[in-house]
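Only one structure is covered here, and it is reproduced in the block below.
The complex is shown incomplete by one protein chain, all other protein chains being positioned as in the whole.
Labels run A and B following the written order; every chain starts at residue 1.
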Amino acid sequence: MPDALDLLATTGQYRLLGHPTDLAGHIATLGPAPLPSDASRGWRQGFIAAVEASGLSGRGGAGFPAAVKLALAQSGGPGGSVVVNGMEGEPASDKDKLLLIRSPHLVLDGAQLLAAATEARRVTLCVPEGRRRVVAALRRAIEERMAAGCAPVPEVIAHPPDRFVAGEESALARWVDSGRSLPFFRPDKGVALQIGRRGALVHNAETLAHLAMIASTGPEAFRARGLPEDPGTSLVTVSGAVELPGVVEIERGTPLIDIVRRALPTGQPQALLVGGYGGAWVGPQDFATPYASFSLRAIGATAGVGVAVVLGQNACGLAESARIAHFLAGQSAGQCGPCVYGLPAIADDLTRLARGQADPGLLARLHRRLGEVDGRGACRHPDGAVNLVRSALHVFSADLAAHLDGVPCPHWNRPSQLRFPDSARAA
Amino acid sequence: MIRILIDPIACDAYGYCAELLPEAVSLDEWGYPIVDGRPLPPELASAAKRAARDCPRRAITLRERTSGH
Partner (left out) sequence: MSSTSLWYATRASGLVAMVLLTLTMVLGITTTTRTRARRWPGFAHQELHRRISMIAVVFLGLHVLTSVLDTYVNISWAAIVIPFTSSYGRLWVGVGAISLDLMIAVFASSLLRARMRPQTWRAMHWLAYLSWPVALAHTFGMGTDAGESWVIALGAGCVLAVAVALTWRLRHSARQATARRVQASLAGLPPKSLALTASSQTGSSHA
C-alpha cells in the first residue's frame, strides 16, 4: 500500500524520510553509523548523554523519554536484546511501514547503536508476517548489512501475531521471550522488561531512526527543529476525508490544521482524530493547536502514534466513534475484567446513541462506565478507548443532544471514513 | 500507610476483598474491584492483610508507602 502513501513534505537538514534506501546510498549520504570499535563505558555514557541532550521521547505512543529508558536498560547489564517494534497495529498509521521500507538502514543503525549502548547481543525486528513489502525490504537491508559487515550484533526478523495488542511493549517482549503475546501488569514502570532473563529494550521503529540521526548529526540538529519543550520531528499519517492520504514528516509544534492541509482535505474538516484510535477527537476551535505533547495534553489529546484522521462534514462523529469503540473492544487481550466486559458495554451504549436509540439512563451509564474502566486494566488499552469516547462526547456535544432525543444526524449510517483491518470482524 | 494494589490480570472477581474491606473496595457491575489507590487508615490494616491472604488468585499486594506516589 505505501505506493498510495507518499511523503508529502519533508524539508530541511534533519529528516528521516528522503534518504537513499540502499546501504551504499545510505552510507554515502549519512555516513556509516557512528558505532564504536569497542563499546567502552565512556562511549556508552557519551551516547546516553547525547540522547538526553536531544530530548528525544518515544514515537510509539507512550512518549516516554528515550534517555530514561536507555539508562534503565543499561542497568540491566550485558547480554540482553534490542527489539525493534515495527508492529504498527494502529489501523490508521502507516509511518512505521513506510520508514522500514524507505529508510531501513536508519532504523537498523539505531538498533545497533542501542545494542552497543546496552551491550546487547541480539537485535530482533518484529513485523507481522503479512506485511510482505516491509518484510522484503527488511530482508534485503539485513543481507546488505551482513555482506558489508555493518551489523556487529546479529539482526533477526520475527513475526508476532498481527493484533493491536501484540505491539504493546510488554506483550512484544513476552512474545519474543515465550511466544505468548500478552501484556503483563507493570505497576512499577521502573522495572525493565526481560527476555531470556536478560534485559530487553523495546523501541518503536521511528524512535530508533531518530536515535541514528541524532548519533550521526548530533543532538543540536534534532533540537534545531521543533520546540524547546518538544524538539525534533515526527512522522504523522494523515487519512480520512482527504485527497492525498499519506505520511508527512513535520516539526514538533506544527499546528494540527497545517499538518492535515498537506493531505488536501476534501472540505472543511468537521473534526480531527489525533493520536490514533486510542487517541482523541479535536474540534475546530482547537485546530490550531501545536502538535506537541504539552499543548495536546492541554486539550485532552496526545501525539500518540502519529496519526491525524480528518472527519469530513458528511459524517457522524458519534457513529465513527462507535465503530472505533467496537474495534478496540475486539482487540482486547482478554486478561482483565474491566476491559473485557467494560469496552463492549461502552461500545454498545455508543452504538445505541449513534442510532438515536438511547434509553433515558444511557448518558449517565456511559459516563459511569467510562470512569470505572479507565485505568483498571494491566495495559493502557482501555484507557485509550475511554479517552477516545470521552473526547467524542465532548467534541460532538452539539450532535449529542439530537441523538439523545432520538434524532440522529443524517450521516450516521454512511460508510465509514476510517480504516479498519480486514481481520477485524465486521457485520 | 498501606495501599492496596490489585493485579487486574490475576483478579477473577471473587469479591472477597470487597466483603472484607467495604470502606476501601467497591465492585463494578461485573464484579471486579475498584480501589482508589489512597492509603488506608491504620484500623483497616488487618482487614487488608486478611483480604490479601484470602484472595483465591493472590491478586492483592499491599504496598507500604510513606508518601504519595
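Brief remarks on what is shown
Quick note on the criterion: a contact is a pair of C-beta atoms (placed from the backbone, for glycine too) under 8 Å apart; a residue touches a chain by one contact, two chains touch by 3 or more.
The model shown is predicted, which means the values in this text are computed figures rather than measured ones.
Contact with the omitted chain, checked across A:Gly79, A:Gly330 or A:Gly375, is made by A:Gly330.
Check A:Met213, A:Val236 or A:Ala322 against the missing chain and you find that the one touching it is A:Ala322. When the full complex is taken into account, the listed residue touching the unshown chain is A:Pro421, out of A:Pro161, A:Gly196, A:Gly375 or A:Pro421.
Counting the whole complex, the residues of chain B in touch with the unshown chain are 10, 12-16, 19-20, 31, 50-51, 54, 56-58.
The definition used in the following text is that only the chains that are shown with their structure count from here on.
The distance from the centre of chain A to the centre of chain B, with each centre set as the mean of the Cα atoms, comes to 34 Å.
Those residues of chain A that touch chain B in the complex are listed here as 184-185, 187, 335-338, 341-342, 369, 372, 376-378. Residues of chain B that touch chain A in their complex: 5, 7-13, 28-32, 34.
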